[in-house]
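One protein chain is absent from this view; the other protein chains keep their places.
On to chain A.
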Amino acid sequence: MTAAPIPKDAKPNIRELFSLSGATGPFIGLILLCVFLSIATDSFLSFRNFLNILDQITVLGILAVGMTFVILIGGIDLAVGSVLALAMMVLGYLNVTAGLPMGIAISGALLACALSGAFAGIMIAEFKVPAFIATLAMMSIARGVANMITNGSQIIGFPAWFNMGAIIRYGGFLTMTVAVMLVVFAAAILFQRYRQGGRELYAIGGNPEVARLAGISVKRKTIAVYTACSVLAGLAGVLLAARLDSVQPSSGVAYELDAIAAVVIGGTSLSGGTGGVGGTLIGVLIIGVLRNGLNLLSVSPFLQAVIIGAVILLAVVAETFKHRR
């Protein structure tokens, strides 16, 4: 994004900013879920529990933002879970093992992610490798490199303030990690709705040839989207490292599937061109609230997996029916 000031007539109007553009179904689902859990449990409906949910969805939320953009252009990124682990290990190596300051360590971690995302993007845009394959390969490569850094063992010993960022609630409610997630969501929604670059993603996802003929640099945008998705995965990795106060190369396994699930529940079409970050926020909240509520109800984790699977199906089937009408 450029640093240009937002001109007056581009100022987002409130109604539009909160319009869910196709995610009304999931939103109603989320409300119903919250109502049900408020009645079924004593502890769900509390400010404290709400903050817990926000803490629990930070990593998934940031991954899902990047994934939304990738899916919006009709792609898929299977590598985000591995890239998250790569970011964590690079962070740990640079900060703890090499003793570099945290700022440099975080930059290094994000840079490593940017490179792997750009690489996958170039494979997809320039060499016409299907996104599924290119990111599947990157998933394996990133995981391998993450393991190679410490030969598979974890790194501990971050400075104390790092972990505090995930624990201290500034102003009584906001941890640093949650704040980062909220900023990412806000920036992504603004970008998607009001930046030319954001609208172009919809055109690319709708029909890449139409977009190209309309003068949009489809290849460059595609590479940028995969790079951004990877960097966001890296950022999620940094936040996860702060929450765990340690890093290990086995982190984030299958996180890509959670992220895809959140995006799909939020109403973004896997064929690209429709949906958006607003819906994804709902999708992430549904998964977060569901997990939290099922835990409060002491539902076994195995049954939880079954229920989440059913919710994914329900969301997509409901969407399909809505379109058929």
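Keep in mind that, in the parts below, contacts are C-beta pairs under 8 Å (C-beta built on N, C-alpha and C of every residue); 3 or more make two chains touch, one makes a residue touch a chain; residues count from 1.
Rule of thumb we're sticking to: contacts and distances are computed from a predicted model.
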- Query: Just by its UniProt name, which of "Monosaccharide ABC transporter ATP-binding protein (CUT2 family)", "Alpha-ketoacid dehydrogenase subunit beta", "Manganese/zinc/iron transport system permease protein" or "Molybdopterin synthase catalytic subunit" is the chain not shown in this complex?
  - Reply: "Monosaccharide ABC transporter ATP-binding protein (CUT2 family)"
- Message: Among A:216, A:285 or A:312, exactly one should touch the missing chain; which is it?
- Response: A:216
- Missing-chain contact, candidates A:81, A:237, A:273 or A:293, resolves to A:273
- On chain A, the omitted chain is touched by residues 1-2, 4-7, 9-10, 13, 16, 193-200, 202-203, 206-207, 209-217, 273-274
